[in-house]
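Sharing a structure here in structure tokens format.
Our next item is chain A:
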Amino acid sequence: MIVVDDLHKHFGGFHAVDGASLSIEQGSITGLIGPNGAGKTTLFNVIAGVLKPTSGRVYMDGEDITGMPPHELFHKGLLRTFQIAHEFASMSCRENLMMVPGGQSGETLWNTWFGRKRIADEERALKAKADEVLEFLTIEHLADHKAGQISGGQKKLLELGRTMMVDAKIVFLDEVGAGVNRTLLNTIGDAIIRLNKERGYTFVVIEHDMDFIGRLCDPVICMAEGHVLAEGTLAEIKANEQVIEAYLGTGLKNKAQVGA
Partner candidate 1 sequence: MNETLKNTMLFGIIAVLIIYVGFVQSWNSALLIVAMGLISSIMALGVNLQWGFAGLFNVGVMGFVALGGLAAVLIGMPPTEGAMRAGGWNVVGALLLGAGTVFAAIILAKTLAKGWLRNLAVIAMLVIGFFVFRGLLDPAVELVEEINPAQTGYLGGLGLPVLLAWPVGGLFAAAAAWIIGKTALGLRSDYLAIATLGIAEIIIAILKNEDWLTRGVKNVIGVPRPVPYEIDLQNSATFVERAASFGFDPVEGSTLWVKVLYILLFAAVLIILMWLSQRALHSPWGRMLRAIRDNEVAAEAMGKDVTARHLQVFILGSAICGIAGAMMTTMDSQLTPGTYQPLRFTFLIWVMVIVGGSGNNLGAVLGGFLIWFLWVQVEPMGLWLMNLVTSGMAEGSALKAHLLESAAHMRLLTMGLVLILVLRFSPRGLIPEK
Partner candidate 2 sequence: DGHAKEVKLGVEFGFTGPIESLTGPMSAGAELAMKEVTDSGMLLDGAKVTSIRADSGCIDNGLAVASAERLIAEGVSGIIGADCSGVTGAVLQNVAIPNGMVMISPSATSPGLTTMEDNGLFFRTSPSDAREGQVMAEILQERGVKSIALTYTNNDYGKGLADAIESSFKAVGGEVTIVAAHEDGKADYSAEVGALASAGGDLLVVAGYLDQGGAGIIKAALDAGAWDQFGLPGGMIGENLPKTIGPDLNGSYGQIAGSQGNGIETFTKMAEAEGFDGTSPYAPEAYDAAALFLMAMQAAGSMDPADYKDKILDVANAPGEKIYPGDLGKALELIKAGKDVDYVGASAVELIGPGESAGTYRMIEIKDGKNETIGFK
């Protein structure tokens, strides 16, 4: 579905993405892991059109989408969330969701003046949908709260909620789990699986929580220093020496002493 071909992204002299090639299967939930600074977020940003690659190409369903602006990619069904939450701070949580669907007739000026009826109907439907998503995320009580004034984790939820407002084809999740309560994260995981199964979304998930990755993802891609280090099932990855050394580590050294 997505094919990334020898992608490079340089910041000045620094090669954040350095020849990454990978492909994402339709209908999969692909995990993307790798040490801090491996270039995962940068790779996302390039695919999603926020950054222009230095070289290399990105294809979606065979079409070359390299450098296409994000809003066009959105309409092609490519959605993403942000590692650092990008809520619309002065809008209520519900509005944060309601603004997402594209092609709302109320978004053309002419209709806002002379097409009130149609807009009202659409808005009702949108509102119902938004409330449904909020409830799913267990933050329905925040519907009328300004999004700028909810907790860090709640912002993450909202971020995920936005992808649920439309029928996406592929969703890139950048560390939805960081800062989210584990119990809730499990619920999110269930939701992702359900979206994947029932609606056929394809997911690419960046996450540092191996349990979460393990529950959802197959296959898993591990990046390091801007390129793909290893690829396979989580079990294979976990057994990979290089991955252990660069990323997973071998657990706490001091654990024993403290407990005592």
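Methods note: a residue touches a chain if its C-beta (ideal position, glycine included) is under 8 Å from a C-beta of that chain, and two chains touch if they have at least 3 such contacts; residues count from 1.
In picking the candidates, the idea was that all candidates are chains of the complex that A comes from, given by their letters.
In this text the structure is predicted, and so the values were computed from the model without any measurement.
Peer 1: Pick out the one candidate among 1 or 2 that is in contact with chain A within this complex.
Peer 2: Of the listed options 1 or 2, chain A touches just 1.
Peer 1: Taking the complex as given, what residues does chain A use to touch candidate 1?
Peer 2: 48, 50, 69-71, 74-75, 79-80, 82, 86-91, 95-96, 98-100, 102, 104-109, 111-113, 116, 119, 122-123, 162
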